[in-house]
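The other protein chains are all here in position, but one chain of the complex has been omitted.
Now for chain A:
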Amino acid sequence: MNFYLTAFLLGLSLSVIAMGIFISMKIFNIPDITTDGSYTLGAVITAICLSHGYPLWLTYLLAVFGGALAGSITGFIHTKLKINALLAGILVMTALYSVNLSLLGRSNLPLLNVRNIFQSLSFISDIDRNTFFILLVITTLLWVGLSLMLKTDFGLAMRATGNSESMIKALGVDTDRMKIIGLAISNGLVATSGFLVAQYQGFADINMGIGIVIVGLGSVMIGEAISHWFNISSIWINILLVIAGSIAFQVVLAFTLSLGIDANLLKLITALFVLFIVSLPNLSFRKN
């Protein structure tokens, strides 16, 4: 049971990535690979700041700022230098590997003797419950914040930028600027996830971001599949489904591992699982 609880908590932590990918992928239609690097960057900044005794709030601000900066660089390369979004993301992700490694100074930094967010904020004596509670509050806050933001006039302009660029340009929106801001928000969220996972796992690792974009993407796809199924247009529920997708994703992976599959095959299984979800709508379509 504990096994599944861990998966559930990890799912909650990673759901913040899924929200980030929701913005880049669903709102802007940009497959943003920067994620792999900005997730690690968030974790690396967190590990360094906490082990240097920085307060939690400052650590968090720096982590989010790092992620947002990485995202805006990708956005800048894509919009101003007119480089394909996928390539722009790969470039920044690759560059971030070196950045992360030099920041970290080594490939792995454990957070053994530092007070992390789950210890600093203690509401319930049971550690697992407390962790669950904190993650739930953070995810809920981000969910509400993001949904509200997408309801504002600015958020509507953001959604229109990904949907009909010609229209929103004619309506007076600088779409380049909008994409840069969007990718900054997206990667700020991704870094938030890195901030949480580093503290949850108790370490930051240079390789922890590899393939994480797929995890986020898979979560968004699960959410989208359910949303399609029930024909849901509400942005609130759509984002909630993405969060649920992330938890479902981790639980399925935990289940697969519990069947006794080699942990080395985890990424392969992840990729196959996402492939399965992504192709599901097309497979059932062909049958009809």
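Convention: a residue touches a chain if its C-beta (ideal position, glycine included) is under 8 Å from a C-beta of that chain, and two chains touch if they have at least 3 such contacts; residues count from 1.
Convention: contacts and distances are computed from a predicted model.
A.B. asks: Which protein name, taken from UniProt, belongs to the chain you can't see among "succinate dehydrogenase", "Putative ABC transport system ATP-binding protein", "Acyl carrier protein" or "UmuC domain-containing protein"?
C.D. replies: Of the names offered in "succinate dehydrogenase", "Putative ABC transport system ATP-binding protein", "Acyl carrier protein" or "UmuC domain-containing protein", the one UniProt assigns to the missing chain is "Putative ABC transport system ATP-binding protein".
A.B. asks: Taking the entire complex into account, which one of A:120, A:152 or A:258 touches the absent chain?
C.D. replies: In the complete complex, the chain left out is touched by residue A:152.
A.B. asks: Based on the whole complex, identify which of A:91, A:173, A:215 or A:244 touches the chain you can't see.
C.D. replies: In the complete complex, the chain left out is touched by residue A:173.
A.B. asks: Just name the one of A:2, A:102, A:233 or A:264 that touches the chain not displayed here.
C.D. replies: A:233
A.B. asks: Under the stated touch rule, tell me which residues of chain A contact the chain that is not displayed.
C.D. replies: 148-149, 151-157, 159-160, 163-164, 166-175, 233
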